[in-house]
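Once you've had a glance at the structure underneath, I'll fire off some questions.
Complex shown without one protein chain; remaining protein chains in place.
Order of writing sets the chain letters: A and B. Residues in each chain are counted from 1.
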Amino acid sequence: MIAVEHLTKEYRVHRREPGLRAALRSLVRRSMETVRAVDDVTFEVGAGERVGFLGPNGAGKTTTLKVLSGLLHPTSGKVTVAGEVPKERSTSFLKQITLVMGQKQQLLWDLPPSETFLLNRAIYDIPRAVYDETVDELTKLLGLGPLLGKPTRQLSLGERMKCELAVALLHRPRVLFLDEPTIGLDVSMQATVRSFVRAYNERFSATVLLTSHYMDDVAELCPRVLVIDHGRVIFDGALGELVKRIRPDKRVLLRLSRPVQRRDLEALGTIVEHGEEAVVLQVSHGQLQSSVQRALTQLPLRDLTVEDPPLEEVMRELFARGAKAEERALPATGVARGAEHTDGAA
Amino acid sequence: MAVKAYPALLRTGFAAAVAYRAEFLIWMFSTNMPLIMLALWAAVARNGPVGPYTQRGFVAYYLATLLVRLMSGAWVVWELTMEIRQGTLALRLLRPLHPLVAYSAENLAALPLRGVIALPVVGILLWSARAHLGHDPFLWAIFPVAMLGAWLLTFLVMAIIGTLALFLESATSLFEAWLGISAVLSGYLIPLDLFPHAVQRVALVLPFRFLLSFPVELILGKPARGDALLLLAAQWGYVLLFLAVLSAVWRAGLRRYAAYGG
Partner (left out) sequence: MKRLFAIVRAQLRASAALALQYRVEFVVEGALAVLWVGVTLIPILVVFGRTQVLAGWSFPEMLLVLGWFVALKGFLEGAVSPSLMNVIEHVRKGTLDFILLKPADAQLLVSIAKIEPWRVVDLAGALLIFVYAFHALGRVPSALDVAASLAMLVAALLVLYSISILVVSIAFIAVRVDNLLYLFQSVFDVARWPSTIFRGALAVVFTYLLPLALMTTYPALALLGKLTPATAFGSLLGTVAFAAFARLAWRASIGRYTSASS
């Protein structure tokens, strides 16, 4: 469904210092800098897959998504989505995709969402019968009933997001690009969005590409992740694989029936948390078995759990490693990596 | 306390004006109505003077009008209504500085910039119509006071209407109505002494005149000394009146704002 080959996206930014003198200088001579937002990225996504893009801010996730949707032209490389070249922005292509951007909305602010629905219906040329059916299904799936008639500005953030999702899917696109869709939402609304996306994907076999820096989004929704940092793909595979590869350490949670001294615990592994009743240890894979055995025999335990470290930590470790490698290998050219810019930067 | 903060406010206001210089320039160039009116009257006066104005006289009048308008301009009504609508007025109210004082500082801080843009106008005025400018040094002496009064009146009216946005949804529409009426009665579109007598008599006592026409009259050296002083007193009488109105409206507005949580 989606094929990306050696995609690179660079753009030139005009760097300017604040102040009157610099402003005058910039009139005469502009200092330009090339930023490489996406650096030789290659991957493929099959129809009906759900893939997550993980990465810190400025990694190139949103840029990649915008190239895939045709909003940006690649600097080099080949991109195909649903058999078409995105940057051509043909009508048939545009009718098959949708882009949802968290914090930005296409719903008309002063009018009820239903008005935007009608507008989109005309623009996407959706036949009456299909439109009615889709609206019904979306209303049911998202619980939109009372919301559609109220002006958008009167809806809460979560309600607005639900309506945004609905309007984005009115034309039943085959490919969904979701750019940070859960940002700013409360926990229950995040869960709603996730379950809805999953339901839509299963019902319509739509391909979903999701960017997020909320690990839970990715963990719950995406069997496959692409990790992007500084414009490069540093991992492509199942999330479990990623965790194993990065942090072979496990977390051992101990519930104690009485307090235990630090030195007794240090022998088993690195102490992450040390409380009177609960202790968290970090233990490497190799040491795991022996540490667990010793804990079970030597410590006054009420309970023992072994689990993977939280995703956030895994990612942090991953990016920290990446940053260190960068510092060592940075070439002396004027090419800066990463840095996602806000739209319309002048 | 506000007095101590004022210089700092002026400094930041100036920095802001420089940062927004492109917008500023455009705003100033959009003040071109006097020139358009000049084109009209210059055509009329081609064949002979109209009332007391020859072609050169009209040039003097409208360039002076442009000058006064550029220097007494304010935009506080837009700032105020936007802040009220977006709810950010609450932030200003939390600071130990009266919002209106802050706005006035921002406005005054832009004066140097406005001056720079107004300079060419002054230049052209002096070069093409010097003969029509006033020669009485006494009138020139009170001119800055009249300019200050004109700026104050403009600012105060805008502040009053802006404050009304705490009560009304359509305060901006009220302001547009004010703009329309004042365009006619302040001498902006047409010199007041070209109106029919009945209209003139009314226009000469209304506050609109003191926003614009009065300083222009001083530039053109029209009033006699005694009259000029009387007019100056009238202008500042209006200033005090509007100040009182603003104070009352502001207090009432804040009470309402606090009651409704903004």
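We adopt the following convention: contacts are C-beta pairs under 8 Å (C-beta built on N, C-alpha and C of every residue); 3 or more make two chains touch, one makes a residue touch a chain.
Owing to the predicted nature of the structure, the values given are computational and were not obtained by experimental measurement.
Enquirer: Which residue among A:Leu54, A:Val79, A:Leu94 or A:Val252 touches the omitted chain?
Expert: A:Leu94
Enquirer: Tell me which residue among A:Thr8, A:Thr80, A:Gln106 or A:Asn201 touches the hidden chain in the full complex.
Expert: A:Gln106
Enquirer: Would you mind spotting which of A:Ala47, A:Ile123, A:Ala199 or A:Ala278 touches the chain that isn't drawn?
Expert: Checking the options A:Ala47, A:Ile123, A:Ala199 or A:Ala278, the one contacting the hidden chain is A:Ile123.
Enquirer: Can you tell me which of A:Glu115, A:Glu220 or A:Asp236 touches the chain that was removed from the display?
Expert: A:Glu115
Enquirer: Which one touches the absent chain: B:Thr12, B:Ser128 or B:Ser173?
Expert: Checking the options B:Thr12, B:Ser128 or B:Ser173, the one contacting the hidden chain is B:Ser173.
Enquirer: Residues of subunit A in contact with the chain that isn't shown?
Expert: 11-12, 35, 37, 63, 66, 69-73, 87, 89, 91-92, 94-95, 97-99, 101, 104-106, 108, 110-111, 115-116, 118-125, 151, 340-346
Enquirer: Which subunit B residues would touch the chain omitted from the figure, given the whole complex?
Expert: Residues 22-23, 26-27, 29-33, 36-37, 39-41, 43-44, 46, 50-51, 169-170, 173, 176-177, 180-181, 183-184, 189-190, 194-196 of subunit B touch the chain that is not shown.
Just so we're on the same page, only the chains that are shown with their structure count from here on.
Enquirer: What is the distance, in whole Å, between the centres of subunit A and subunit B, each centre taken as the mean of its C-alpha atoms?
Expert: It comes to 53 Å between the two C-alpha centres.
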